[in-house]
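With one protein chain removed, the remaining protein chains of the complex are shown where they sit.
Then we have chain A:
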């Protein structure tokens, strides 16, 4: 493997690892805030307990999210010094502002975790809200840089020099709002389904008449309703994202769909594998006219195919599979959210059958998988560019040798930490089982 591949592998591994913790770190505070609000409105102490336990989970995740995010930030400079030079001159604002978001989150996380018992109810809400604000703002701001890489704006390169810099134009680059929105709503979706997963698992393991079952059912419903709503928003926003690709990065959309010939009435290929030799998607299902409609809201919209671009600028063709994975999981999760809502609120059944609970258990891991697919699609789909049509990834990589051992060291440490995190989760929640308040009203009802 050459140094470029190793550098990409190292950074990609860091991101793939960090994203798990970062996404849940954005999604869980929303659930904690909702539980706190529900508790303060209904005085149902189950919700207070939920907020407390989820905060412990959040604290464990943050223990990995903060340092792995630190690594991602510093690794950018270590592995991609050429890229960071342009970033420093043009798109440094989001990095800068993210630090403040980061501070906000760290300060209030410490306050909420270590001083919760000394806070007034209002300050508890304010603290959780600040954690949520800090986490969501961090996600928005770092996505800002990612959006800039795809749709660069606010500068020109003349004879290798960066000129005509307008940092705010770079900040408000064309894909910023849509892309950042996608990241945030999908993180809320993932956090909610993660909660639903754990709750469903606990319901399978407990007696249907017990207080535990009722407790977990409340958590499950909250997770499903929030998760379902945000997966719908993610899909709507995803549609915008695809239209953005059509306008600004047509070869990425073409590769995502395995489209070679430029055409009106272009079909949408679902599933299958792109074969560059025969220039078609093998074993996939084609929906006629659909791609044109999705890209431009009309069937005669002309969608540009890969053959209009020099082959060296083609993104890797396997992104078709990643794209399908992301969209497929997203659509599935909308159905899962609706199912839970309909069963409970429309059909008014009191218990879920075990096989339905089994589906709910899968929803959290699926959502995370969707997030991973989405990020890998977004970043490998931009190749060979690190800044679209401005700077090639190969031209921005470090000249240092010896990335190989680093890659394996980081990989080993991430594996180790991943395992330790799971053990800590098991150990902590194993030794702090649910302690419900027996004097409270039983399931279903809420106190006045």
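As a working rule, a residue touches a chain if its C-beta (ideal position, glycine included) is under 8 Å from a C-beta of that chain, and two chains touch if they have at least 3 such contacts; residues count from 1.
Keep in mind that, in the parts below, contacts and distances are computed from a predicted model.
A single chain of the complex does not appear, and UniProt lists its protein name as "Cytochrome d ubiquinol oxidase subunit II", one of "Autoinducer 2 import ATP-binding protein LsrA", "Cytochrome d ubiquinol oxidase subunit II", "ABC transporter permease subunit" or "3-methyl-2-oxobutanoate dehydrogenase (2-methylpropanoyl-transferring)". The chain omitted from view is touched by exactly one of A:48, A:85 or A:212, namely A:85. The chain not shown here is touched by just one of A:71, A:140 or A:329, and that residue is A:71. Residue-wise, the contact with the chain that is not shown comes from A:165, picked out of A:5, A:165 or A:287.
Residues touching the missing chain, restricted to chain A, are 56, 59-60, 62-64, 66-71, 73-75, 77-82, 84-90, 92-93, 95-100, 102-104, 106-111, 113-115, 118, 130, 162, 165-168, 398-403, 406, 409-410, 413, 417, 420-421, 424, 427-428, 431 (touch as defined at the top).
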